[in-house]
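Here the complex is missing a single protein chain, while all its other protein chains stay put.
Up next, chain A:
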Amino acid sequence: MKRLGNNRNLTGLLFVSPWIIGFLVFTAFPLLYSLFLSFQEVKITTDGIKTNFVSFGNYEYAFSVDGTFVDRVLKYLEEMVISVPIIIVFSLIIALLLNQRIKFRGLFRTIFFLPVIIASGPVIKELIDQGITTIPSIEQYAIYQALNDNPDGFFNGILLYLIKNLIVILWYSGVQILIFLAALQKMDKQIFEAAKIDGASNWEFFWKITLPSLKPMIIVNLIYTIVTYSVFSLNPIIEHIQKNMFKVDTGYGYASALSWIYFLIIAAALAIAVGVMTVKRKKKYT
């Protein structure tokens, strides 16, 4: 019996071994190597790569000298704080709508999922350049002009950003809609009937039963949204890292430091987002 158990143990490892090898070679080692590079000044010479230990020099440079990086990180964080909740709420609303008994459900699903298929960096950039991603002819309305006249105020800034990028933000929400929809369809119909008999209205049902049971999916979507938002190829920080990678005076070392800072920021954002969600949940149940 024990032999058999060992055998299964080994077979299991054999099945997952491609991943383990790949992880070590293509992820773990590069991760450590880029951490190593981030503390070095890297020069590419004809006999290969020369490194020179500079301690935290690259990191200091990023925060003290390289103004663009700090600016872009701040802007990225600000935009993410605005966009992510909108994407989540919006995709939840769409999923709820699509979960109703409606005609042409397949057609609507097809339309709402379209962005996932075509939203590559160059296509979106082309659309932004053409000004298709703003609300059509918004410039003519008084509210836009009023906002545009003093774009410095906090709320004005947010509103302006929303108006200008609404379609792009909505275009990020394809996969999230699917995840919510799948979760909604798995919900037990009997709970709904039971709640109906006890006299719950649709409104109450949504807040007291649907939403709490969707919470794990909200967390999944939150993670997914933050990650995809951060690694999208139009993201200005990514552009900046790439530019520094091929620059002579900064090079691989500095680019590695930047990418590590960025990685830590993303990880922190994820931790905070998930933390907020779970803290709220505990409060509700105790």
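The definition used in the following text is that a contact is a pair of C-beta atoms (placed from the backbone, for glycine too) under 8 Å apart; a residue touches a chain by one contact, two chains touch by 3 or more; residues count from 1.
Methods note: contacts and distances are computed from a predicted model.
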item: Per UniProt, the name of the complex member that is left out, chosen from "Multiple sugar transport system permease protein", "3-oxoacyl-[acyl-carrier-protein] synthase-1", "Cbb3-type cytochrome c oxidase subunit" or "Sulfotransferase domain-containing protein"; value: "Multiple sugar transport system permease protein"
item: Chain not shown: contacting residue from A:Ile102, A:Ala194, A:Leu211 or A:Val276; value: A:Ile102
item: In chain A, positions touching the absent partner; value: 8-16, 18-23, 25-27, 29-31, 33-34, 37, 49, 93-94, 97-98, 100-102, 106, 108-123, 125-127, 130, 132-133, 136, 166-167, 170-171, 178-179, 181-183, 185-186, 196, 201-202, 217, 220, 223, 227, 230-231, 233, 238, 241-242, 245, 252, 255-256, 259-260, 262-263, 266-267, 270
